[in-house]
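Pasting in a structure now, in structure tokens, and then I'll have a few things to ask.
Every protein chain of the complex appears in place save one, which is left out.
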Amino acid sequence: MSFALRKQGEIVVVDVEGQLIVGNRQELKQKVLDELERGEKKFLIDFSQTGYIDSSGLGVLVSLSKKIREQGGELRLANLNDDLKTLFELTKLDTLFQIADTRERALESF
Amino acid sequence: MSFALRKQGEIVVVDVEGQLIVGNRQELKQKVLDELERGEKKFLIDFSQTGYIDSSGLGVLVSLSKKIREQGGELRLANLNDDLKTLFELTKLDTLFQIADTRERALESF
Amino acid sequence: MTSPDRPRGLPLRSLHLALELEIPSDVRYIERVVEMVARQCEHLAYSTRQVSLNVPVALTEALSNAILRGNREHVSKRVQVRCDVNRDRLVLEVVDEGTGFDLAECLVDATSPENVVREDGRGLFLMAQLMDRVERFANHGNVVRLTMRRHD
Partner (left out) sequence: MTSPDRPRGLPLRSLHLALELEIPSDVRYIERVVEMVARQCEHLAYSTRQVSLNVPVALTEALSNAILRGNREHVSKRVQVRCDVNRDRLVLEVVDEGTGFDLAECLVDATSPENVVREDGRGLFLMAQLMDRVERFANHGNVVRLTMRRHD
């Protein structure tokens, strides 16, 4: 159980538990795409329980953000710890994503 | 603070915290001998907080037991965990010492 | 045993740890390898940042490239990992059975406007950012060597 999805209002909240890496990123991608196909439009990925993310994990986030936007939806990220913030800064992905400090702020921002 | 001594009735109770090995056994020896010199006769060494004991630690116990007996005193050991029990069995030192399972039993046995 | 949070006795100055292992070309082995290497760095008092970010991410990149690119996931092909770490620096070597690649050519700036929106191509870039040095050479296989100096 690396990825826990739950509905909060009209927002699909995804908790990433442990690593988001080459070994499990497809699982995250598929779960989110399934929801998108069901008509969900608003997605929040929460990293408070995440260890580290590798380039293929980052790649899945980029891919999901595109696909969600294509369907007229929105993706927000929340709760990046200092290490993960650094990772997003190094790759300039902090300029591509809408990142909130807390889950509450992310939920309000939709 | 590897060795905590405290008086319980007329018994000096010594807690060995961490290892009893070549690097600290002299400290234990000296502390007990000081009490013996002050006239104390009954000693209980409690190993509930002890990690491991090496041959020089065992040697100090043998030495103390002799010295205490020479002064007409008594030494009891208590709370050996399974590893320490094995160590005393391997060396047959379980035949040399009076060993109680619990502190209470050891205190009652004087 | 002494609990790790209460170290007793004098600290070791000349400690040198090495690790060697071999895995089949399956990405599910990556996490355990990373965990083991990160612990070795912990034993040598590398910074929390290095233990929880630099080492895990850079090593994961090297391993997944070895498994997916070098060995193309042929499970019979092996990936060797060597880790050599002391109080000064960590040296990691990841060896695959592939034909190798041109590091200078394959390493791109992942932050350029055209690359930042790409899904792939960040692996070597992250290794270069997170390590002090990235090398590639052939030696009984295709070797990627990562070197990082210890931070307190």
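Here the chain labels run A, B and C in written order, and each chain numbers its own residues starting at 1.
Definition applied: a residue touches a chain if its C-beta (ideal position, glycine included) is under 8 Å from a C-beta of that chain, and two chains touch if they have at least 3 such contacts.
Nothing here was measured: the structure is a model prediction, and the numbers come from that model.
Summary of contacts with the chain left out: across C:V51, C:L92 or C:V143, the touching residue is C:V51. Not every partner is drawn; the one left out touches chain C at residues 1-2, 4, 7-12, 14-23, 26, 28-33, 35-36, 38-40, 43, 51-52, 56. Contact between chain A and the unshown chain involves residues 18-19, 23, 51-52. For chain B, the residues in touch with the chain missing from this view are 19, 21-23, 51-56, 58-60, 62-63, 66, 82-83, 86-87, 90-93, 95-96.
In the analysis below, only the chains that are shown with their structure count from here on.
Taken chain by chain, the contacts run in an open path, each chain touching the next and the two ends left apart.
Between chain B and chain C, the centres computed from C-alpha atoms are 49 Å apart. Centroid to centroid, with C-alpha atoms defining each point, chain A and chain C lie 25 Å apart.
Within chain B, not a single residue touches two or more of the remaining chains.
None of the residues of chain C touches two or more other chains.
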